[in-house]
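A single protein chain has been omitted; all remaining protein chains appear in their positions.
Letters are used for the chains, namely A, B and C, taken in the order the chains are written, and counting of residues starts over at 1 for each.
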Amino acid sequence: MIRVAIIGASGYTGAESIKILLGHSEAELAYLTALAEECGAVADVFPQFKGRCDLEIEPLDLDKLAQTADVALCCLPHKVSMGFVPKLLGAGLKVIDFSADYRLKDVSVYEKFYSVEHTDHANLARAAFGLPELFREKIKDADLVANPGCFPTGALLAIAPLLKEGLIKTDSIIVNSVTGASGAGKNPSSKFHFPNMNENVFAYGIGVHRHMPEIEQIAGEVAGSDVTVLFQPHVGPFDRGILSTVYSEPVKAVSDEQLAQLYDDFYDAEPFVQTRADAPGVKDVVGTNYCHVFVTSVKGRIVSFSAIDNIVKGASGQAIQNMNVAFGLQETLGLI
Amino acid sequence: MIRVAIIGASGYTGAESIKILLGHSEAELAYLTALAEECGAVADVFPQFKGRCDLEIEPLDLDKLAQTADVALCCLPHKVSMGFVPKLLGAGLKVIDFSADYRLKDVSVYEKFYSVEHTDHANLARAAFGLPELFREKIKDADLVANPGCFPTGALLAIAPLLKEGLIKTDSIIVNSVTGASGAGKNPSSKFHFPNMNENVFAYGIGVHRHMPEIEQIAGEVAGSDVTVLFQPHVGPFDRGILSTVYSEPVKAVSDEQLAQLYDDFYDAEPFVQTRADAPGVKDVVGTNYCHVFVTSVKGRIVSFSAIDNIVKGASGQAIQNMNVAFGLQETLGLI
Amino acid sequence: MIRVAIIGASGYTGAESIKILLGHSEAELAYLTALAEECGAVADVFPQFKGRCDLEIEPLDLDKLAQTADVALCCLPHKVSMGFVPKLLGAGLKVIDFSADYRLKDVSVYEKFYSVEHTDHANLARAAFGLPELFREKIKDADLVANPGCFPTGALLAIAPLLKEGLIKTDSIIVNSVTGASGAGKNPSSKFHFPNMNENVFAYGIGVHRHMPEIEQIAGEVAGSDVTVLFQPHVGPFDRGILSTVYSEPVKAVSDEQLAQLYDDFYDAEPFVQTRADAPGVKDVVGTNYCHVFVTSVKGRIVSFSAIDNIVKGASGQAIQNMNVAFGLQETLGLI
Partner (left out) sequence: MIRVAIIGASGYTGAESIKILLGHSEAELAYLTALAEECGAVADVFPQFKGRCDLEIEPLDLDKLAQTADVALCCLPHKVSMGFVPKLLGAGLKVIDFSADYRLKDVSVYEKFYSVEHTDHANLARAAFGLPELFREKIKDADLVANPGCFPTGALLAIAPLLKEGLIKTDSIIVNSVTGASGAGKNPSSKFHFPNMNENVFAYGIGVHRHMPEIEQIAGEVAGSDVTVLFQPHVGPFDRGILSTVYSEPVKAVSDEQLAQLYDDFYDAEPFVQTRADAPGVKDVVGTNYCHVFVTSVKGRIVSFSAIDNIVKGASGQAIQNMNVAFGLQETLGLI
C-alpha cells in the first residue's frame, strides 16, 4: 500500500483527495496536515466524512511525515508551496504539488504573474508537468510532479491534438472558459457570497489570469513552437465543472470527419479522455476524473469543447492519477 | 412629495428600498447614509443602479437629515438602531425602523434574545408594530413604526385569521419556514459561501431564533391570550422568498370550505394578501410586496401556508407600505 | 461475484445503481433492461458513463435474465412493478424492488393511495421492508425486498429511536420534509421545468402523499402500536437530498443529553447512520449512502432532523445495501 500524506488537507482539494483515497485499493491515507487553526478530526472539519474516516488533521511534523508516508499531495497555496516542497522531498517522499509554483518553467513569467520571487529554481527545473495524457513518461520518473491548473487541464485537452498535428495557427487561439464557483476555494468573499454569485455569471481575470501563461507554455511544448493564447475565464452559479470553448484557425482545410478522427486517434488509449459526437455539458463529468471533448468547424474556424470537474480532473483526481503513474500503479485506480 | 432618507443604505434592504422609491410617484429619495467605509455613489455601491440613480451615500449628518427628509427608513442592525432612532425622531422625522429594537414590548424578552440592555424604553413603548394588515390604525398615527421581521410577517399572515377567530389551540402551533439566502445579509460567511450554500438546505436557530418571541407576542395580541409557537427556520439555495408551513390544532371541527371562507373574508380588503386555492411557491411572490396564503386541513390538523419575498414584504416593501399608511398616502403606491 | 440485473435501467435510480455497482468489488453489472424506446449503449443513454461502462440496455428477455443474473434491482414504476416481480422471482432471482408495490402490507391502503387493484398479494405478504437499520434480520432471509420510499427512509431514521423506546405520543407526529428536484424523476414537466423550479420552493401532495401511509405502517411496527403521522413534503431548487424535520411530543420529560444518548446507542453499530451534535445539511450526505440525524428538544417538543441523498440512501444505495445483506456480503461494499 502506498502511504499518502495530504499537506494542507483542510480545503476543497484536500477533501476531494480524501474522498478518492478512501476508495483506492492500493493507496491509503497516512497523514493529514493543515495550519493549526484548521486541524481536528476529519469528521469535524468535513461532516461528510463522519463514519467514513477516523483520521485527524494535524499540524505538519516533518519527522512524522518521513516515517508515515511515501508520497505527499501538497495542497498548499501558490507561493506557500515552494517553501515546503523542498522539505517534503527532503523527507524522502515523492511530491505531487497542486500549486502553480512548479508549473511555469520561465522564472520571470512566474514572478510577473505571481508577484513574488521564486525561491526554488532547482526543483522547478526538475518538476514534471502532471498532465498524464501529454507527459506520462516524464511523470513515471518524477519525484516532483506539478499538478496542472484546472483551466489549463481543460483547455489543453481540448486542443492538444490540433497543436500536436500542427493543424492550427499558433497566434490566434482563444480559450473561453466558464467554471463553477468551487474554483474560488473555501474562503468566503463578497463575490462568492451566495446572494451575489447565485443567478449570476461574470468574466474575471481579464488579460491577467495566471493560467494564461501556463496554457501557453504547455501548448508551446506540444506544438513545438511559441503559442499565444487569449484566455478568458468566467464563473457561473454552479459548484463544479469547467466548460472550455476554444476557437482556433486551421492552417489548411480540414473536414469535420478528419477532425473527429484526429481526436479519436489521439485519445484512443486514454482512459480519462472521451471524445464525443456532440457538445458535452459539465454535468456529464462532474464527480469524475473524465474529460469529455468535442471538435467541429464553424465558418472556417475550428471550435473545440472540453468539460471537466475542476476539483477532480482539474485537481485532486488528476493528482492521484499522477500518483498512480509515478508509482507504477494502474493509472485508473481509485478513479473509476 | 414625501422626502425619504435611508439610514444604513448600503445593504440588501437599502438597495431594495432605493429600487422601490425610484418608482414611487409621491415619495422621493432625499438622503442616503451609511458607515463611512460603505459610502460612495449609489451606482458604484450597487452597479444595478447605474443610470437609474445619481445620488451619493454619505455619512450621517443629523442637521442635513433634519433639513432634507420627512421620514427615515432606518436599516441599521439590531442593537445599533436604538442608538440612532431617538436622534432621527429628534430631528423631526417619522421613522420606520427595520431592526428588532422596537418590536418586542417586553424588555426582558428583548434582552434575553438579543443579549444587550435595551436603552430606549420610552420609544419602545410608543412604537407601532408595522404589519398593516393587523395594525393599520395604529400605524396611521405613529411617528415610529417597528417594521416586522421577515419570518413573523409570513408566519403571522398565515395564521392570523385562525387566531383572531379563536379557532386553534394556542399552545401547539408549529411554524416551519424555509428562507432564501439573502436573509443572511450581505456580509460573507462560510455557511453562505456559494460552494457551501448551493445545493444545500439546513435548519438553524433551533429553539433560539429571535423571531420566535416576536411571532408569539403578535400572535398573542391577535388571539387575545398567550400563544406558544415552536418556530423552526431553515435556509435553502435560492436568493429570495420565505415559505412558511404552519401546523395547528383546531378547537372544534371546521371544514376546508369554512377555512377558505374565513381567509377570504379576513383578507378581502387587503391589497397585498392574496388567498389561494392551492399551495403557493415563493416564485409566485418574489420581487413583489404580496403574500400568498393557502389553508387546508390534514388529519385533524389545520395546515396553512404563506409565501412572501423576504426583502420586499418581509422588509423594504412593507416599510414603504407602512410609510404610505403613516403619511396618509394610497397604501399601494410604489408597490404594484 | 454476484451478477446483478437492473430492470428499468434508463432512469435516475438506474443510473445511480450502475454507478455504485461499477465500484462494487463483489457484484457486477450483468444485464440492463428498459423499454425498447429507451434502450441503447449505457454510454449513449447516460453520457457520464462514456469509457466507464460498455454495456447495452436491452429490452427484457426473461430467459436471458435467468441465465445471466442472480439478483434484480427492479426500478420500474409503481403499479408496473407488480406485473414483473413475479416473473423475476420465477426466473430464480432475488429481487430488490424500488417501487411501492410491495411496501404497504394493507392492500386496501395500497389500493386507496395508488388507485389500482393490487395483483400480487402473495408476494406482498412475503416481502421484507428494506430498511436494514430496522429489519436487517428479515432482509437476510428474503428473496423479495421492498426498497423503502425516499421520504420514509429519512423520516423513519429520524424518529425510530423515539418510537422504539416509546418516548413519544403516537398520534401527533409531524414530518416536514424538503426534497431536491431529482425526486420527480426524469420525465420533464411544467413544475420541474428549470425556469419554474429554479429559485422556487413549494409544498405538494398535501394530505395525500403516498409516503404518508408507508411512514405510518413502519412507525407502527417499530412502536408496536398504531401511529398517526402528518407528513408534508416540499420541493426545493437543488438536485439531491431530503431534509426531514420531525416534530413530536414526549410522553415524559427527557433531557437533551438523554435524547443524544438514546440516538447514539440506537445507531452505534449502524455503518450508515451518523448521529450529529448539530443540525445536518443535505450537502453533508449528498452522493453518499449516509443518513445524518440530530435530535433535540424545543419548548417541550422533541425535534429530530435527518438528511439523506434521496437517490442513494433513499433509493439505489439502500437497494445495494439490501442486496449486500440478502447475499451475506459485507453490508458496506460499494457504498463507502
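Following the convention adopted for this analysis, a residue touches a chain if its C-beta (ideal position, glycine included) is under 8 Å from a C-beta of that chain, and two chains touch if they have at least 3 such contacts.
Only a predicted model underlies this, so the values are computations on that prediction, with no experimental measurement involved.
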Which is it among A:178, A:215 or A:262 that touches the chain not included here?
A:178
So one chain is hidden, and I want to know which residue out of A:185, A:220, A:236 or A:250 touches that hidden chain in the complete assembly.
A:236
Subunit A residues that touch the omitted chain in the full complex
174, 176, 178, 180, 196, 198-204, 206-207, 228, 230, 232, 234, 236-241, 243, 245, 247, 279-283, 286, 296-299, 301, 303, 305, 307
Please output the residues of subunit B touching the missing chain, sorted low to high.
22-23, 47-48, 50-52, 199, 271-272, 274, 276, 280, 283-285, 287-288, 290, 292, 336
Touching residues on subunit C - with respect to the absent chain
12, 180-182, 184, 186-190, 192-199, 237-239
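Here, only the chains that are shown with their structure count from here on.
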Going by CA means, which chain is nearest the middle of everything shown?
C
Tell me, please, which chain's centre (mean of its C-alpha atoms) is farthest from the centre of subunit A?
B
Do subunit A and subunit C, two copies of one chain sequence, contact each other through the same residue numbers, with over half in common, or through different ones?
same
Note: subunit B sits from subunit A at a C-alpha centroid distance in Å of 46
Averaging over Cα atoms per chain, report the distance between subunit B and subunit C in Å.
39
Cα centre of subunit A to Cα centre of subunit C, whole Å, reads 36
Two or more other chains are touched by the subunit A residues 199
